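All protein chains of the complex are present and in place, except for one that has been dropped.
Chains here go by letter, A, B and C, matching the order in which they are written, and residues are numbered from 1 within each.
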Amino acid sequence: MMAQTKATSPAFVPPRGDFEILARPVHGKPLAYLDSAASAQKPRRVLEAMEAFATSEYANVHRGVHHLSAVATQRYEEARETVRRFLGARSADEIVFTRNGTEAINLVASSWLAPRIEPGDEIVLTVMEHHSNIVPWHFLRERDGAVLRWVDVADDGSLGAAAVAEAIGPRTKLVAVTHMSNVLGTVSPLKAIIAAAHARGVPVLVDGCQGAVHEVVDVRELDADFYVITGHKLYGPTGIGALYAKMAHLKAMRPMLGGGEMIREVTRDKITYADPPARFEAGTPPIIESVGLAAALDYITAFDRAAVKAHELSLLSYARDAVRPFNWLRLVGDAPAKGAILSFEAEGMHAHDLATILDREGVAVRAGHHCAQPLMDRFGVVSTTRASFALYSTREDVEALVAGLEKARKILG
Amino acid sequence: MMAQTKATSPAFVPPRGDFEILARPVHGKPLAYLDSAASAQKPRRVLEAMEAFATSEYANVHRGVHHLSAVATQRYEEARETVRRFLGARSADEIVFTRNGTEAINLVASSWLAPRIEPGDEIVLTVMEHHSNIVPWHFLRERDGAVLRWVDVADDGSLGAAAVAEAIGPRTKLVAVTHMSNVLGTVSPLKAIIAAAHARGVPVLVDGCQGAVHEVVDVRELDADFYVITGHKLYGPTGIGALYAKMAHLKAMRPMLGGGEMIREVTRDKITYADPPARFEAGTPPIIESVGLAAALDYITAFDRAAVKAHELSLLSYARDAVRPFNWLRLVGDAPAKGAILSFEAEGMHAHDLATILDREGVAVRAGHHCAQPLMDRFGVVSTTRASFALYSTREDVEALVAGLEKARKILG
Amino acid sequence: MDDSLRELYQEVILDHSRHPRHFGPLDHASHTGEGHNPLCGDRVKIYLSVGDDGRIKDISFEGRGCAISQASASLMTDMLAGRTVAEAETLMGGFLHLVKGEDAGGLDADDRDRLNVMAGVSAFPMRVKCATLAWHTMKSALEGGVAKTE
Partner (left out) sequence: MDDSLRELYQEVILDHSRHPRHFGPLDHASHTGEGHNPLCGDRVKIYLSVGDDGRIKDISFEGRGCAISQASASLMTDMLAGRTVAEAETLMGGFLHLVKGEDAGGLDADDRDRLNVMAGVSAFPMRVKCATLAWHTMKSALEGGVAKTE
């Protein structure tokens, strides 16, 4: 297997040089960072964009007349436009900046859905959702009497649009579905799901925290009602995420957080709110982070995205082939429509022990329930080990993983 | 007046060299950045700390076994400890990281107070609060029938502890008060207010977004129930703020946002929550920003804070003396207990016109209602012009302001 | 002094802002609109009396705000009195281009000259909203009868 390393000249050359951290050894070994689904590393130009902004153009936004404030406001609004373009939204006013993807989903739950829930109303979601696309709906169950209708995935981790459609009933108020599972890698058949939901008059929220990293998104083509991204997985900074929502939905939403920027007028006894998106951006927003996120999206889109995806998928299949002989290893999630995530259980080896041993070999993987406990239950596991690939991942990373697995088997197996 | 510039050797030398942006000309003039109350500039070492972290230690926190995740988690928790130390809290578990100060106040409003409000219950607040310490209470008025009881300030902008105490009645559930007004500069008599409120069994939330920048805070000595800070005004990054709350309060609070990190267990039908502070930190937190905030707090506390304050106040009095001859200028806020903020109205000159003219002279001031409309109403003004001082401010900044005012008077007066 | 400042605060503007024309409420207005700039708290109220022939018989404004917003409102009311609603919209279109530093195209020379005193705003992007507030309010008044805008 090792011989395959230099087999073919790859169509896409991972831009390792942009990511200083990848060259730093861990425990004296080269780092094989296979935890990008938890958070991606940040290319130099993202950090540079933030630093350049902070050292030459920084001020608070919106409220100021002076030069720096005008420039900072422009950069912030340009970042919104960059997100709009990245997602294919109609208007930048349909983009709300949040603290992360999780807040964006909560915003929809609390500001759009909560006031529309009557006890017994249903929310359809899948068992492969991340807790961030589960807990906000549980809140509505606890507080407003909503009923959660869970859609199962097939044993290979596939999600069928028909299964989602079947779960939609007359009382369904929303379908919440991930674009791509952070455990299984499964890519959801969004177009069919959204079409089926819309045929029944039900809006759809897409959790794109993983999906937008690997797939080209066009919210208008999808006709998604809500689409959520998070900055740090998109090679951008922490502290920022974004919600796309159709303007009609945003207009119909009450604010979630109150404070500066989001009001029209405040008196002692009365308050009126600003129009979207300002209505949902209370207080000083993640200004520096918005500049970083815009730089990250520019970075991503400067590549041939199909080539990036092909590269990531080639690593996935390289890894899959390499572990096939390990009969003590069981893949969790092997759907035909699958992104570059490899989750598995290893017989007699608990994921944490495995991850600890891999770590000593320089291989960074995630072990645990991946914030997807209902999915763990579905597959009858407590936790899995997960290797996830990004545009900077290499065959060497995969080889280090495979060698590490063999070592772990020797120690623990 | 210009002659005074080199009068005495100052006790505190503003560390201009740490702030690259201050050396950049604006409209061909030296920048006199007098808008630090809106947001402070960031010293080099804050930016360096974030960059070093991002290029050598970054990963997502908490969930990972591997080296980078362990290091990142350690940095994040060290930052929490730094905030604890900065505020004098008992335990780092009493510190919740938020997206900004505004979110921290909303967290108290929605997770602590909202479930305790019966229609007719009262919230006491002052007319000098920032919208971020007004709107969350308005939400409780709109949604839960709370009554807002407003405490006035004196004509000079002073806040009397007695006035606050008088407003507290049997139905008062919370007193919300700013540590320092972002318009008047007024510093509230917190100890007396908190003692009076506690004597009546009423908890107190202190909005320290401005106060913590200029005053040494000890939440235990104050016996504050809740204390709020925001990173970007503390020379730190955007995208992060923090709530201090007594552990007993945190334990009694339900979560506001749901998602990863904040749960104990999630099944299809049930959910249990993690202990504080994790319960209130849904999703990936502002990790890189936490490192930046810690660096900023280290930066601040490395100075003799009394000397910094004396420096800022000396600039305030220098400015006050300089504008005294301008009989067309009226100060708004001249309390004996006052931080380094100068707000004023200029006869015949609207604040926006004034700020525009000052900007062309390189002088960055804020013009508007400063997110404090009830205070504007109280003083019968639509807007004010505000110059605010920071540790990097200089007498030259003040002189540029004064010269700019004279020019504006010539153009508009 | 900075040239762009001189252009922004030229005599005509200051005169309009100090001595606004058509200031005060209008009895028997057929249309009114209120505008508000939440950033600075400025407000303007526009009163219009439009005849059956679609002609603006009378127009006035009230409000408080910066020199730019007051001058813009004053200039607008001065120019619109006696025009048709269609002409008012053409003028507004030209004005919006002008304050963004674009070509005001389609206006006749005299109108362009009069509006041109506001062209200096284009060098001050943060102030464009001040200049356009009255115009947007006028438009929403015409459209909605009684409207709010910002």
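Note that a contact is a pair of C-beta atoms (placed from the backbone, for glycine too) under 8 Å apart; a residue touches a chain by one contact, two chains touch by 3 or more.
Given the structure is predicted, the values throughout are model-derived calculations rather than measurements.
Student: Considering the entire complex, write down the shown chains that touch the omitted one.
Tutor: A, B
Student: Have a look at A:A37, A:A296 or A:M376 and name the one touching the chain we're not showing.
Tutor: Touches the omitted chain: A:M376.
Student: Any idea which of A:P136, A:P255 or A:G368 touches the chain not displayed?
Tutor: A:G368
Student: Which chain B residues would touch the chain omitted from the figure, given the whole complex?
Tutor: For chain B, the residues touching the absent chain are 62-65, 69-70, 73-74, 263-265, 274-275.
Student: Please identify, in ascending order, the residues of chain A that touch the omitted chain?
Tutor: These residues touch the chain not displayed: 27, 350-353, 356-357, 360, 367-369, 373, 376, 382-383, 407, 411-412.
One rule holds for everything that comes next: only the chains that are shown with their structure count from here on.
Student: Take chain B out and leave the rest in place: which chains still touch each other in groups?
Tutor: one piece
Student: What are the two chains with the most C-beta pairs touching?
Tutor: The chain pair with the largest number of C-beta contacts is A-B.
Student: Between chain A and chain B, what is the separation of their C-alpha centroids in Å?
Tutor: Going by mean C-alpha positions, chain A sits 32 Å from chain B.
Student: Roughly how far is chain A from chain C, going centre to centre by Cα mean, in whole Å?
Tutor: Measuring from centre to centre gives 47 Å for this pair.
Student: What whole-Å value do you get for the distance between chain B and chain C if each is reduced to the mean of its CA atoms?
Tutor: The answer is 38 Å.
Student: Got the chain A residues that touch at least 2 other chains?
Tutor: 63-65, 69, 263, 265
Student: Among the residues of chain C, which are close enough to touch at least two other chains?
Tutor: Residues 39, 126-127.
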